[in-house]
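Only one protein chain is missing; all other protein chains are in place.
The block that comes next holds subunit A.
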Amino acid sequence: MASADTNRSWYKRNEIAVTPWLFLLPAMIFFAVYVIIPIGQSFWISFHEWDGLGEKTWVGTANYERLLGWGDQNMDRKFQVSFWNNLKWLVLYLLAIPAGLFIALFLNQTVTGIRFYKSMFFFPFVISQVVVGLVFSWFYLPREGLLNAILGVFGAGPVNILGDPTLATYGIIAAGLWPQTAYCMILYLTGLNAVDPEQVEAARLDGAKGHKMLWYVILPQLKPATFIAFVVTIIGALRSFDLISVMTNGGPFGSTRVLSFYMFEESLSEFGFRMGFGAAIAVVLFFIMLGFITYFLYAMYREEKGAH
C-alpha cells in the first residue's frame, strides 16, 4: 500500500516532466523500429552480399565500386541510365509549380460553379498513381489511344510513346505532372486566398498590373505556398516508382529506370534477390535526397526559431 502511495506521489511530483515522454513513447518506438533503425541497417547491408535468406557475406565497398565504377571498373550502365532519368524527373517535375500557379490564377475568380471547377481540376491528385499510370498508358496506346486520335486530326503520325526508348521517360513524367500540377494548384489557390487585398489595391493605384503585379506584389506573398510546392515536388520526383512500374516496368530496353525502380528490381525481382547491391543503390539515392532534406529542415528550423 505504502509503495503504491509513494509511487503515485513520485509521479505527481514529476508529472510535468514525465507526461510528455509517456505520450511520446508509442510514436517513438514505432518510428524508431520501422524508420530510423532501418536506415542504419540499410547502410550495414550495403557492405554485404546477401540473398535475403542465408548468411550475409562481408564484401566491403565492392557493391559501391561496381555501382559507381571506382577503381578499374566502368560505372554500372543501368545505374547511369537510372541516374540521368532521375535528373530528368527532378528538373521536369518542377514544371508542376509554374503550371499549378498558372491554373490557380486562371481559376481564382468568383463566378457560379467555380468551386465545382476547382474540385474537378484538383481531383487527379486523389487518384492513385497506379490508376493514373494505367489511364495514361491507355491514352498513349498507338492504335486505341486517344492521343494518337487527336494527333491524327492534325495530320501528325501515330507515335508509340511508351514503346520508344527516347520518348518513354518523358511520357511517364507527363503522366506524373498531371496529379502534381493539381497539388501545386491547390496550394496556390489557398495562398491566393490569403493575399492581402489592401496591398493589391495599393499597388493597383500605383499603376502596377499584369505580370509586374504578379512578380512584385503577389509572388512574394505566395512564398510559403511555393516552399511547400517545392518540397512536395522534389520528394515526389525522387520517389517516382508507381508510374514507372505500371506504365513500362522499366522498359523499353531499361530506358525508363530510375534509382528507386532499379533498387527494387535488383533486390526483389525474378532475377534473384541481391539485397546488398540493392541497399547500396538505396544509400546513393538517400544521399541525393539528403542534400534536399537538409535544406528543407534548415528552412523549417529557421522558421521555427523565428516564431519565438
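Following the convention adopted for this analysis, a residue touches a chain if its C-beta (ideal position, glycine included) is under 8 Å from a C-beta of that chain, and two chains touch if they have at least 3 such contacts; residues count from 1.
By definition in this document, contacts and distances are computed from a predicted model.
J.: For the complex's missing chain, which UniProt name, "Multicomponent Na+:H+ antiporter subunit B", "Carbohydrate ABC transporter membrane protein 2 (CUT1 family)", "NADH-quinone oxidoreductase subunit H" or "Iron-sulfur cluster-binding protein"?
T.: In UniProt, the chain that is not shown appears as "Carbohydrate ABC transporter membrane protein 2 (CUT1 family)".
J.: Tell me which residue among A:L67, A:I161, A:I186 or A:M247 touches the hidden chain in the full complex.
T.: For the chain that is not drawn, the touching residue is A:I186.
J.: In the full complex, which of A:L68, A:L92, A:V159 or A:M289 touches the chain missing from this view?
T.: Considering the complete complex, A:M289 is the one touching the chain left out.
J.: Just checking the interface: what residues of subunit A touch the absent partner chain?
T.: 15-17, 19-21, 23-24, 26-28, 30-31, 33-39, 41-42, 45, 52, 105-111, 114, 117, 119-124, 126-131, 134-136, 138-139, 143-146, 149, 178, 183, 186-187, 190-195, 197, 200, 209, 213-214, 217-218, 224-225, 228, 231, 235, 238-239, 241-242, 245-246, 259-260, 263-264, 267-268, 275, 278-279, 281-283, 285-286, 289, 292-293, 296-297, 300-301, 304
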